[in-house]
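Every protein chain but one is kept in place in this view of the complex.
The first chain written gets the first letter, and so on, giving A, B, C, D and E; residue counts start at 1 in each chain.
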């Protein structure tokens, strides 16, 4: 594959997973670091995410865990809570995953991630979450 | 439930998930902080992990993500790679989850976690992993 | 104790320590993750914080250290700078604790935490801090 | 040197490296923790940064790496992207350093740092960055 | 004060707080970075720790919180659990502080710190801890 083909392949994956939110991140890199945008798309999505060894729903569970634990990754968490919904995780499962995280990385990280989920769910008309 | 009953309930969950590795951690706390051991078991497993809203296999994917991202949590990762196998994740899926993590928290974290998985898989006769 | 009684007990502790700020966090979880709110209150405050083995003033010093080091926990730090004042730490002691943290987790973390303290102190009419 | 002389020496270094942005940080500490401001200036810049063993341009590369990896240090990163430009790193080199960081601490940290650089470059009329 | 006097002053503080453990760290820096050793002593202890605004026992509570939250700082935690005992914290209070930390930075960090405390307490004949 050429560089351009790799990008197009990654963009297809990114669009299926992240929807418009992912595209917006890439667009906002155009005037500062188009290469970072290229690598997120072509490598992150086209080469890694697209691998068949783990289903998208599983990947999003891992990603929610990582981004919650990192802290300070709220913008990426917003994209990936949307992605989690896109690939089939229910609001209840996402909320439960973030509650689960409290024992492993503490309440502050779990709270910040849950408030990101609240913002995303509100935008998508998914509040309140009935558990 | 009494305090003792809550502990017993949590211990049953912990044994199903973590097997002997979890029990050993709790035992090693007996002379320094039995209360921390109690809370890991009664709260962490009995009250949070046991909730039906997310399957154990899903919880382990989140946990692998968190522990990989935290760094310096290799002892806990060793317990939870074992747990991941116990609840039905295949070696291939675990390895893929750790590869996936590289894009989100970098190669050093992904490498350290993968070498923990290698140790666990070696002990359980699961090497080499064919992908 | 029933689940409700544990919650009420924790809420009493939380109100004494965190005041209204803690209550607001719990309220804002009502439509997204009431269970996370329950666990912060019933477990975090009712079961752990309420233990007599360490005085509230001591607990707040530990908490200031943790939240400063974590980074990205500014919302929680805001609650806990208020809590620190509520349990008897003086503005001077809080500022000194954050200066002390610089050597252990660096100036950026110490600066961010100090600016959170400045916001809280301003709201409570405690500026300038005379040292 | 007296305490005041040490401060003046550090302030000269800080002004050469960080420009007005560094001065603003120190000023905003005046009513909450002047001692933290003093130590950033007198120790951080006067005693450590001023040492001849590593050139300012080299120091800024190390600093960009640290602040990107820490996460949650966006205010400090903003000061230090400005500083990086002040000591001779080009916009292209800064952007490349942040792309480089993705492999070591992941895309979320690299993205957040790159968007801080974008803000600084926009303020200094340095967009778009041609690579 | 001259550079040497500042070092001597800091060394006196360090010896009172950390005992021999702190001295050993400084000694082990002699052939690789004596300047880092100098700064830990002269600045960290002589200039910051020695400030009267916060009692050593309070400083150690903050430090235990920071080092527990950081993760990967087990060697420093070992020094500072010793220091905590030296300045008057009881084994019970230290263990309680680390249990308290679980809610703020998660069980893995709390466990790792507690096992460091266990090592130190064992060396000082303080096991088992009765709570």
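Assorted remarks:
Everything that follows uses one rule, which is that a residue touches a chain if its C-beta (ideal position, glycine included) is under 8 Å from a C-beta of that chain, and two chains touch if they have at least 3 such contacts.
The structure presented is a predicted model; accordingly, all values stated were derived computationally and were not measured.
Within the full complex, the chain left out of the display is in contact with A, B, C, D, E. The residue touching the chain not shown here, chosen from E:71, E:91 or E:106, is E:71. Checked against the full complex, the one of D:8, D:78 or D:96 touching the unshown chain is D:96.
Checked against the full complex, the candidates A:13, A:32 or A:48 give a single residue touching the omitted chain, namely A:48.
Seen across the whole complex, the unshown chain contacts subunit D at 43-44, 48-49, 51, 53-54, 58-59, 61-70, 76, 92-93, 95-97, 99-105, 131. Listed by residue number, the positions of subunit C touching the unshown chain are 102-109.
Contact between subunit A and the unshown chain involves residues 35, 39, 43, 47-48, 51.
FYI, only the chains that are shown with their structure count from here on.
Shared contact partners of subunit D and subunit E are A, B, C. Subunit C and subunit E touch with mostly matching residues; of the residue numbers seen at this interface, over half occur in both copies.
Comparing A-C with the candidates B-E, B-C or D-E, the pair whose contacts agree for more than half of the residue-numbered pairs is B-E.
In this assembly, the C-alpha centroid of subunit A lies 30 Å from the C-alpha centroid of subunit D. Chain centres here are Cα means. That of subunit A falls 39 Å from that of subunit E.
Along subunit D, residues 35, 39, 71-72, 102, 106-109 each make contact with two or more other chains.
In terms of inter-chain touching, the protein chains here all touch one another pairwise.
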